[in-house]
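The structure follows.
All protein chains but one are shown at their positions in the complex.
Now for chain A:
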Amino acid sequence: LDPGCSFHVSSQASQKNQVPVEHPRAISRTSESDPAKHGEQHEGQHYSIPLQDLKMVFPHGLPPRFVMQVKTFGEACLMIRKPALELLHYLKNTNFAHPAVRYLLYGEKGTGKTLTLCHAIHFCAKHDWMILHIPDAHLWVKNCQELLPSTYNKQRFDQPLEASTWLKNFRTTNERFLSKIKVQEKYVWNKRESTEKGSPLGEVIEQGITRVRNATDAVGIVLKELKRQSSMGMFHLLVAVDGVNALWGRTTLKREDKSLIAPEELALVHNLRKMVKNDWHGGAVVLTLSQTGSLFKPRTAYLPHELLGKEGFDDLDPFLPILISNYNPKEFESSFQYYLENSWLQHEKAPTEEGKKELLFLSNSNPGQLERLCACL
């Protein structure tokens, strides 16, 4: 049964005032759970990620409201949308001999940039790529409880707490690679501890998690080794950063003498900037802009030039921008049917035509706004 054909049948049926009971499923869901097989015929449909996979691939990185929705419904369903299909098409055809292409997802607030990123990450995880996922770069430039001068370079600052949480989540996602990748240099942590050349990367991560003081340096080592070794072709590497405009913005962190710290003086930010450069090959870099957590940027800013600034734009310069916009009518219908199927819309008037028209108007087809409106109905 072709899902596209049944959508037309059901729309005609609804015009004749018959309630199609089995057809809404064909609009809003698909049983294809492998992102590689998603194509144009699945556009607008939801596919579900098994909860075990979810815990492994996304220990961090899902938007908080989506996590609440997964907990309430007991299932994780992502909508397959056109920008995601475009991105997956490019990732499927990556030439691993060429330098890594940088894809930048941008769009207004609430349009689905983070979930599109998660779709791409799920695809790469299914295809055994190494995933380097920074869930929100804004968290690294604000509200830092402990800021230590870096052990490696006196001018820079360490953030032990953020680095150690990130290392723990990185270990959960990439468990299977950690024993296979060997470190190619000797690293001396302090007088008593050092990591020999040829030991597995898992040891560096353990060192970073147990000795929190060295966590930032451990992160730097992991990034350096992964970049070097993916260029050698041992594995494919996906670098996914959400809120990449934090790396070139301003911080709210201050030194003891109350002077502001620039982002490049943070060791984590410095190393991450080196990671998103396109001087390595063997993978891809997918970035997302985000105004929501950003500092000192107006709420209406969403374009790359506005959020990245001149310096960031120049650093990222040859990149592929992908615009993510609000739902088109088919996607809105699909989302609406999905909520109805899960009995999320409990108000009596919500399933009616006027209710649907009102939701369309109030949310302006913006996915984030629609979700918030449906939550209290």
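Convention: a residue touches a chain if its C-beta (ideal position, glycine included) is under 8 Å from a C-beta of that chain, and two chains touch if they have at least 3 such contacts; residues count from 1.
Methods note: contacts and distances are computed from a predicted model.
The protein name that UniProt records for the chain not on display, among "Small ribosomal subunit protein uS7m", "Proteasome subunit beta", "MOB family member 4, phocein" or "Gap junction protein", is "Small ribosomal subunit protein uS7m". Checked against the full complex, the candidates A:Ala36, A:Leu51, A:Met68 or A:Leu295 give a single residue touching the omitted chain, namely A:Met68. From the options A:Lys37, A:Lys274 or A:Lys349, the residue with contact to the unseen chain in the full assembly is A:Lys349. Seen across the whole complex, the unshown chain contacts chain A at 68, 72-74, 343-344, 346-347, 349-350, 352, 354-355, 358, 372, 375-377.
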